[in-house]
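A single protein chain has been omitted; all remaining protein chains appear in their positions.
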Amino acid sequence: MPVRVTTEPFDPGAETNAFLAAGQGAGAAVTFTGVVRSSPDDPVTSLTLECYPELAINQLEAILADATARFELLAATVIHRYGTLAPGEPIVQVMTLSPHRAAAFRGAEFLMDYLKTDAPFWKQESGPNGTVWVAPRDEDDTAKARWS
Amino acid sequence: MPVRVTTEPFDPGAETNAFLAAGQGAGAAVTFTGVVRSSPDDPVTSLTLECYPELAINQLEAILADATARFELLAATVIHRYGTLAPGEPIVQVMTLSPHRAAAFRGAEFLMDYLKTDAPFWKQESGPNGTVWVAPRDEDDTAKARWS
Amino acid sequence: MKILYFAWLRERLNRGEEHVSPPAEVATVSDLIDWLAARDEAFAHAVSKRSLIRAAVDARLVPHDAPIAGAGVVALFPPMTGG
Partner (left out) sequence: MKILYFAWLRERLNRGEEHVSPPAEVATVSDLIDWLAARDEAFAHAVSKRSLIRAAVDARLVPHDAPIAGAGVVALFPPMTGG
């Protein structure tokens, strides 16, 4: 299932292995995993992601179809969690498979850049000073704009 | 162990999970996995990699140190197999960890581009028409040159 | 017509959804936002910066000038911050 939007935790390595097993014969696979960040300077106790699942599935399927065509990917998968997550937990994973490494890298970056701005998830960070909605970052718009 | 040069098979997903577990608190992890390619058009029965392990370790450690400094990576690992491998088996895996996805992607690409031309492995492909040494590809020199 | 709200828009309105029956002259997402704002001061305040409001009609992302005729579900929400 190339798009998965779920409140259940997922196992990044097991997902990569399942993805690789389905793609025998391809040369290059890229896995991007985004995990809940926390640092001593900016401690996060939990991250809550709100989601509009029906729209998320539609948007992620469209982004995947676009990436697959644009980079001639043999396969691509997006997994995105929502709900409340602890630091270190995986939030998102994209995987791409191609005969060539450049396409696999480009495809994975494209998917991440688009889903950051075009997939209906909203992050709320809780830390020692309270709970705040994460603001959209200009860099994410810039990152997306370079593909057009 | 950030550099591993080995004749033993490795488990891509288990390596990714171990890498992620060591990096709790970082936001972005990229795993690139190169597997033995085979296709109906260009069938490969096996791929044999020759290696000069002492030099490979020195070169890979230097490439890793360079990537880590250049992209401010929190962690980076290279695993490279040699010996005889079957289609679909993982040859190489690089993993990078950074607070930001762009650096994690750039670091992993840099590592792959450099190790393609600067790590002492030599590929020999066996197929229905015999066994041949894989020729270096101009694209690999081009890919490396863009970083300098 | 069902309206869904997400993230800080949901919080500021203190509701995740509501059912409304706008008149026929409310033709687009933009018209709908105006119509909702006219009924409810809290809503008007929350959407005062229109560039911060995104919309979907029947689970398809649309611009503010998209028609809403026949729509079952319209969603309104702030810029997305996934990934």
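Going by the order they are written in, the chains are A, B and C; count residues from 1 in each one.
Heads up, the rule we're going with is that a contact is a pair of C-beta atoms (placed from the backbone, for glycine too) under 8 Å apart; a residue touches a chain by one contact, two chains touch by 3 or more.
Predicted model only: the values in this text are computed from it and were never measured.
Put simply, the hidden chain is in touch with B once you look at the whole complex. Only one of B:Thr7, B:Ser39, B:Thr117 or B:Thr142 touches the chain withheld from this view, namely B:Thr117. With the whole complex as reference, residues 34, 49-50, 52, 54-56, 58-59, 80, 91-92, 112, 115-124, 133-136, 140 of chain B touch the missing chain.
Following the convention adopted for this analysis, only the chains that are shown with their structure count from here on.
Chains touching both chain B and chain C: A. The most central chain, judged by C-alpha centres against the centre of all protein C-alpha atoms, is A. If each chain is reduced to the centroid of its CA atoms, chain B and chain C end up 48 Å from each other. Per-chain Cα centroids separate chain A from chain B by 23 Å. Residue numbers of chain C whose C-beta contacts span two or more other chains: 83. Annotation for chain B: residues 101 touch two or more other chains.
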